[in-house]
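These notes concern the structure reproduced below.
One protein chain is absent from this view; the other protein chains keep their places.
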Amino acid sequence: MSVAEKKPRVIEPDSLIGKRIPKMDAPEKASGRTRYIHDINLSGQLYGRILRSARIHALIKSIDTSAARALPGVHVVITAADIPDQRPIGVARDHFPLKVGRVRSQRDEIAAVAAESEEIAEAALKLIRVVYEDLPVISDPEEAIKPGAALIHPEPHGADGTHLHLKQGTSIAHKGKPDNIAMTFDYVHGDVIQGEAESDVVIEDTFRLHYVTHCCMGVSGMIAEFDASGNLLMYSNTQVPFLHKREFAEYLNMDPARIRIIQPPIGGGFGSKLDIYPFEVICLYLARAAKRPVKMLFTREEEFLASPTRQPVLLTLRSGCKKDGTLTFRQVHTLHDNGAYTSWGATTPFVMMQTFSSLYRVPHCDYHTAAVYTNNPYAGSFRGYGNLQATFAIEQHMDMLAERIGMDSLAFRLKNAQDSGETTGQGMVFKSCGFKDCINTAAQRSDYTRKFKENEVNRSRPGNIRRGIGMASMLHVGGGAKIYPSDGCGTILKMDDFANVTLITGASEIGQGSETVLSQLVCEELGLPISAITVVNNDTAITPWDVGVHASRTTFIAGNSAIGAAKKAKTKILAVAAKKYECAESDLDLRGGFVIKASSGEVVVELSKLLRNLHFQDKAELVMTTFYYEPPSVHQDKGFKGDVSAAYAWGAQVVEVEVDTDTGRVRMTKVTGAHDVGRVLNRLGIEGQIEGGVVMGQGYALTEELLIENGVMKNPNFRDYKLVTAPEIPEMDISFIESMDGEGPQGAKGVGEAPAICVAAATANAICNATGVRMFELPFTPEKVYRALHGQTPKLYWKPWRADQ
Amino acid sequence: MTEPKHYFAPTSLDQAVECLKDGDVTILAGGTDLTPQSQSGKLRIKQTLMNIRRVPELTGITLEGDEIRIGALTTITEIMENALVKQHFPVLVEACDHFASDQIRNVATLGGNICNASPAGDTLIPLLVLDASVELASMPEATLYRHSMPLSTFFVGPGKTRRSLCELVTGVRIRVPGPNHIAHFHKLGTRPALDISTISIGIAGTLKEGILSNVRVAFGAVAPTPVRASQTEKALEGQRLDAVTIGKVAGIARDEVKPIDDVRATAWYRKEMIHNITKRMLSHVAQA
Partner (left out) sequence: MLLKHDIEFTLNGVKRQVSVDVTTNTLAMLRDVIGLTGTKYGCGEGECGACTIQVDGVSLNSCLMFAVDCDGRDVTTIEGLANDSKADALREAFVEHGAVQCGFCTPGMIMQADHLLHKHPHADADSVKRGIEGNLCRCTGYKKIVDAIVAVDGAVK
């Protein structure tokens, strides 16, 4: 074959977007080779354990650690008295890692030990003697809010204005509370009184949402080590390494620049690693005192007792509509059980109010909430962040209002559903909105309307199995959430001589598969196969700043950031190629590892060769770029108004159930979901996220509940805290609505939290469709459903609490 | 946790019972109860930990005359897969199918389930309605002594049995049922298995021309031990299973049990379920 005859090689266009790309770390994980925190051991490491309170609410009269200190193999024993510079931690800076003077819940940390082995540390804890003086226990938020209730945080009360307990450290003054109210939120748009006057139908109900917890399969843990110069190295699974560096520094009274956080692969997150918890700070104290690395791991029981929970909520909702199906107003009061301390759970109203104000068009909306201190476990952030609770109430009321005006519940939803282009009463602007498509798709694919009617008719048939179908919809931020002044993420990208890319991103991988999606976005931009990329995302000494993994933001924010860096690299490469091959940059493109002619796909040069040429020349150059992406969202004003996210995710789910009226057992048979995800980037990954979320929602609806009695957790184990197991899962039919968000990376929006949100609400509607009985209280355990079916459940009513009353 | 002073893994029944002589011995079979109980401190391991897993006399399922003997070390999986059991005691297979998880079924032993004496023990209900007896061995003098007792008298409280400290449970014996024998088991929980029964019910008897005789009814998780329901049995004995009888018997069953409230259910719900499930099971028997 002569040179003249040789056809130029042509690379056909191909795309990674929308494909089923396996997670990059899956082969390691499937071989048991991945090293989680639990699997990392440093030489010279000691084992830390924590002594927790034996009482729920009590004064600590004395602590005697002498026997524990004397035990062979024990290096350090610490109590609050040993850490004179302790500072209060948490979202409201309302507790010390090691409790001072008083314990307020079962989990409270009293002392800690670092020893040669876990067994020795455990034995040492048993030798610590604590004398308590019991105080009255408040475990019911309704009691806690009553005037004259015993105070959980009575400080400050000293004559000189300083408080009794939170006085160590001091630079951050804890204000103390004259009552048990930890936080309040009041949101208003329109005028609900006017809205009510315009209504033909008004209904009011109280809903009760229960305690559940994350149950990450990998228990919490960390390793801390101070080097000879006092620099701190932490192995931690925090979702927020950069912000937490500063916080840890504050708690340790040290320079944040001297802290480095490495995040090993995580055994599940779901929001649980958003806050700093006492055990982490205690582990640092131990390492500082012992001058040795200290590893601390929870047992499963401890994980139950001392991890954050989803926030339990008592909620009274008053809603109205006109006969023609137009929603008129919505008035909401909620009481949140904050537990003994304040973590992110207290701030879930941020998200709840979005659902109340903006999921449907409501001209008038009032939302008032108080999170109150009790002696219960304290609530943190958990996938969905308040939205499961809000949606549970709203979506039941949608069915109830529709029934009252004799309108089809699907038509009623569609009539009030938001559309793209709308700005809501709360100031959210819906640029891309596939909400109606979601509702229609879920309804059609599940044959909702026909089944709904058929089930109603079948209620009176003989037999003990009743079928039901129910729908619920949701809105959640899908383009980050500007809760801090910045919601950005940084990327560093470098290419080597072989056209391999290293993507260094600030966005942590917490099991959600962000690493793979970011790789796809970069490789798509640079025309490379997914095998050509390495991601570095777990070391604050290397990675650029990111605000943290929360609010379903990583795909959107880190994705845009990664694309930005890749685009810059591409521009540079094409410029070099254009110069070398004497053509316009716009005539060229990158594809399949080659520089090609954009029009024909003809190969111009192998990318690696071009990069080597660039590198090994007189004026050597490398392709390395950086990018920082800040979404065009705004920080909310004092009235919580403003377009807080760059994009919003929508969804609708239809749940089908079989209720056994002999036993009250509810079997979830099918979930049909339709989610507006902007665009599907990795089909395998997003299906997995949705399916996992649906089943988590199933557990919330049917089986999971932390039973707390007088502050004592009755079921801190998987035996009686029931996660869904494989045989229980429903058939799942998931559709994706691709609304192609203009700002999103390749059109995508964040959906990590979305799938769990609707399930409980839709299940409640399905049970009602099956049996005619409304369930106002979660979870729908057999006994609870059986009682409701037999009229054994008193009507729940909570009189709204008002700050001005 | 207390630490044993000796560990012993006998390889014959004689060695095992001899070791038991001084009584200060904790017996280890599959360990699925012993491990969590000793690690949580609920159970103290005694001077000697004796692992009986290597004692051949404790294994196997055999037909001996008109009885089937199931060795104490037989695992739940082995029971489920055994041809003799499948043929003669499908009710036992049914119960095993609702037992824990595959991993646990693979090691949990029948002897362990019996000796652990949980009111919710899943094999115990079918064994009770099959009139099983427990085989025990000891060595009071120099030679092996065996005897057996009806399972219905074996349990005295949660975790407590009539087994003396020097005795080893070697197996159970069940008479092969005659013609027209029926036996059913129901476990109420939210999962197919890996769930502690909220309640469980076993019903057996001879069904001839619509009339039930030799009735055995047992309930799990409604009393400190698994129990036979004598009043319910009496009410059913010799009766034709029509709707009226079934309704009446279900009511008697509900009144007969005295369950407690716990994290899994209230006493009220348990009583309701005894009523509803007894009724459902009897209706199925009547229809079959």
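Lettered A and B in written order, each chain numbered from 1.
In the analysis below, contacts are C-beta pairs under 8 Å (C-beta built on N, C-alpha and C of every residue); 3 or more make two chains touch, one makes a residue touch a chain.
What you are looking at is a predicted structure, and each value in this text was computed from that prediction instead of being measured.
Visitor: Which of these, B:38, B:123 or B:138, touches the one chain of the complex that we don't see?
Guide: Looking across B:38, B:123 or B:138, the contact with the absent chain belongs to B:38.
Visitor: Of the residues B:13, B:58 or B:194, I need the one that contacts the missing chain.
Guide: Spelled out, the listed residue whose C-beta touches the missing chain is B:194.
Visitor: Using the document's definition of touch, tell me which of A:56, A:224, A:252 or A:266 contacts the absent chain.
Guide: A:266
Visitor: Quick one: say which of B:87, B:103 or B:213 touches the chain that got left out.
Guide: Considering the complete complex, B:103 is the one touching the chain left out.
Visitor: In terms of residues, what is the contact footprint of the unshown chain on chain A?
Guide: Those residues of chain A that touch the unshown chain are 20, 22-23, 25-36, 38-39, 214-219, 265-270, 299-300, 510-513, 684-685, 687-688, 691-696, 717-719, 723-727, 729, 732.
Visitor: Spell out, residue by residue, where the missing chain touches chain B.
Guide: Touching the missing chain: residues 1, 3-7, 9, 28, 30-32, 34-36, 38-39, 45, 49, 51, 53, 77, 100-104, 106-107, 191-194.
Note that in this section only the chains that are shown with their structure count from here on.
Visitor: Can you list the residues on chain A that touch chain B in the complex?
Guide: 464, 662-663, 665, 702-703, 707, 714-715, 719-720, 722, 725, 727-728, 781-783, 786-787
Visitor: Show me the residue ranges of chain B that touch chain A in the complex, using the header's touch definition.
Guide: 188, 190-192, 194-196, 198, 263-266, 269, 272-273, 276-277, 280
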